[in-house]
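A single protein chain has been omitted; all remaining protein chains appear in their positions.
Then we have subunit A:
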Amino acid sequence: MSELTLTLIKLGFLALLWMFVLAVLSVIRSDLFGAKVDSRAAAAVVPQNSRTPKPSKPVKKRKGLPGSVTIADGPQAGVGASLGDEPVIIGRGSDCQIRLDDDYSSTRHARLFLSEGQWWVEDLGSTNGTYLDGQRVTRPVPAEIGGSIRIGRTTLNIAK
């Protein structure tokens, strides 16, 4: 066997080995690069410590309280919870009222709760953030009818 053939076989085998590694990497690339992130989200990285709603927050025109929150699209569309008095926790965990089937949501991702005659959305320190009408939720913000909450890849609508 000539030297050249042996070298070609050697390089060919290394190429084959690397082809496997690259094939695996292409399968899992979404893990490496993550989901597309809203550019505003990157700008709005604010430390979030305020756990309680600020009473000074002016309450805008109220058209009655929201009555339900429902997943808007995807295979889980229609799944939701009614907003009574109890807080509603949204996330992937089994103890959540709304259990999302979304790899990009955290186990306990966000919370909706009633305070001062108003429903609020609060992010529970999630990895990928919670968005209310496109704005990142960095502290509890009022949730109003017609608003939409985005968690990971899932959108939830707030309705009467």
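To be clear about the criterion, a contact is a pair of C-beta atoms (placed from the backbone, for glycine too) under 8 Å apart; a residue touches a chain by one contact, two chains touch by 3 or more; residues count from 1.
Everything below uses one rule, namely that contacts and distances are computed from a predicted model.
Think of the chain that is not pictured: of "Phosphoribosylformylglycinamidine synthase subunit PurQ", "Cell elongation-specific peptidoglycan biosynthesis regulator RodA", "Putrescine-binding periplasmic protein" or "NAD-reducing hydrogenase HoxS subunit delta", UniProt labels it "Cell elongation-specific peptidoglycan biosynthesis regulator RodA".
Even with one chain removed from view, subunit A keeps its contact list with that chain: residues 1, 6-7, 9-11, 13-14, 16-21, 23-25, 27-28, 31, 35-36, 38, 67-68, 70, 72-80, 82-86, 92-94, 99, 101-103, 107, 131, 133-134, 146, 148, 150, 153-155.
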